[in-house]
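Selected chains from the complex are presented in situ; the others are not included.
So that you can tell them apart, the chains are marked A and B in the order they are listed, and the count of residues begins at 1 in each.
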Amino acid sequence: MVIVLKDGASKKQIDELINWLTRFEVKSNLVEGVHSKIIGLVGDTTSVDIESVQAKEIVETVKRVQEPYKNANRRFHPEDTVIDVRGRKLGGDRLQVIAGPCSVETEEQTIKTAIAVKQAGATMLRGGAFKPRTSPYAFQGLGKEGIDILKKARAETGLPIVTEIMDVSDLDLFEDVDIIQVGARNSQNFTLLKALGRCDKPVLLKRGLSGTLQELLMSAEYIMSEGNSKVILCERGIRTFETATRNILDLAAVPLLKQKTHLPITIDPSHATGIASLVEPCALAATAIGAHALEIEVHIDPEHAWSDGAQSLTPEQFAATMEKLRSMAEFVGRPVDITE
Amino acid sequence: MVIVLKDGASKKQIDELINWLTRFEVKSNLVEGVHSKIIGLVGDTTSVDIESVQAKEIVETVKRVQEPYKNANRRFHPEDTVIDVRGRKLGGDRLQVIAGPCSVETEEQTIKTAIAVKQAGATMLRGGAFKPRTSPYAFQGLGKEGIDILKKARAETGLPIVTEIMDVSDLDLFEDVDIIQVGARNSQNFTLLKALGRCDKPVLLKRGLSGTLQELLMSAEYIMSEGNSKVILCERGIRTFETATRNILDLAAVPLLKQKTHLPITIDPSHATGIASLVEPCALAATAIGAHALEIEVHIDPEHAWSDGAQSLTPEQFAATMEKLRSMAEFVGRPVDITE
């Protein structure tokens, strides 16, 4: 950590600051120049609260050198984390394709879709039972019933199920879910993250609408610092000035995150673009750039989907996309996992 | 609502779409041109799910004409909402100044600050007991103990207390709080919003980090649609590419929101800028542009604040700011409310 001091900081003030800093068990080095003075902090600065340093009167700016996350940090865990989900490995040398409807609407729709995506080669099933919708007047999801339907679809197809939690109070309902998803709007719901940190379940953590990669890693750190190290990161597009696509898919995040963390990385091209015709090219590019998993919305009848129809693929479209994905995944050396 | 159809939509497809639209009890009008066809929907379109329309194969784009919120909409409630908080009126012809520390740290710090801000003329006390912090290693707030300290500060000063809730499960602890605050990171925590909608307590709802004004109003609608109409909106800066200030304070939101809604509007210049020296000028501008309330961080000793010290005013700075605010508020015809 580097602390730049204001012009005119007195020796006494600087000594006081250096003395105050000893509480964090870091070593301070003062660099004095003509126009500016700098204190370099060395040691483990994870616990140094950057805001309290910033608040000191003689401090101009503070810059962290070390990343503020430990458990998620590749520096301290050089090996890739590989998470086992009913035999499928997330984070390893196989590509996982998580497909299914935005919302669980009916048993028939869900099971039909599950069977279709499995036939096409998907390795896990997604489906929303609790739906975070901008409008209180829009369909809010089937809740517990939706989770029960997903379990039936799993029984039918063998596909592990991934579904989103919206509140700590619903946690019991997710006991038999395979991967618990945290949506973009809950990416900094710290109470929820801590509670998930006390579970022994894989958590698929989505990046916030305007979340930085460092914030995503800090949210992962919330979960991990409570003991659950099974965190899967998911880039699903960020919010910008552009309106041609729903969000902007940040694919460079994949190789950058791989440098910074050992956690598996998923790409959700459906939410990132909001446009069905862009899902396939983005999924191919995500595979080419090294994603460990893809999350793709598929609906047996997108025109009648209760949510997100415009970005959902039909089973036929998905099958065609899987064909190309399988080929690309093979080509880049991380073949799509095999079901059965 | 205006539905633009794709080139080549057949008469049969259009008829099917118009037929399907009847379920929403709106009237469809087809406009046919050489290059494009448009369907204009008239009637109450609040309940029309824009996404399911968008998902239809022959639909190019959909645009809402009517706002999708009703309870928060000035069109249907022309009169300003005025919320009574222990005798102080929020939304009326008095300016409320909500001041206090970012975090409740100790009883002494909180009560000293409360006394100081009251003496300076603040009309309500703010203080965080549950703190949403980016890092799991940073101070997370005193929780229940913090709320108890706030109540003591209220007993001491008579100032109503405003404090942030982070999760539905803590709701019981807020029973005796005067205004429940929802932070930017929970602005679209819909489960929490619905629960607050079933309370009979004023809710100060902050705009999300990258929340649009329409999303803010839809979040208000979540609360209101459950029965609680005591919602106070708060602009606290939005996230952009600029790094010179923590966020960008969107003051034009005040007059724009006043056109769109009848709810009171608060400005938080402390979080918006993150820089103590900008709080006073922004608070003055917020008063000039018509805010009903200001939320300002004050700490008896910002250098030793446990959070957000860099943006906190000292009691002396706050007293000087209040002096100018009183004068500006008087000048624009919404004088600072009187305590006692």
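What we mean here is this: a residue touches a chain if its C-beta (ideal position, glycine included) is under 8 Å from a C-beta of that chain, and two chains touch if they have at least 3 such contacts.
Note that the structure is a prediction, hence the values are computed from the model and not measured.
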| item | value |
| --- | --- |
| Identical protein chains across the whole complex (2 displayed) | 4 |
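Criterion: only the chains that are shown with their structure count from here on.
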| item | value |
| --- | --- |
| Between chain B and chain A, distance of the C-alpha-averaged centres to the nearest whole Å | 27 |
| Contacting residues of chain A [partner chain B, same complex] | 46-47, 49, 51-52, 54-57, 68-69, 132-140, 166-170, 185-186, 188-192, 194, 208-210, 215, 218, 221-222, 225-226, 239, 302-310, 312 |
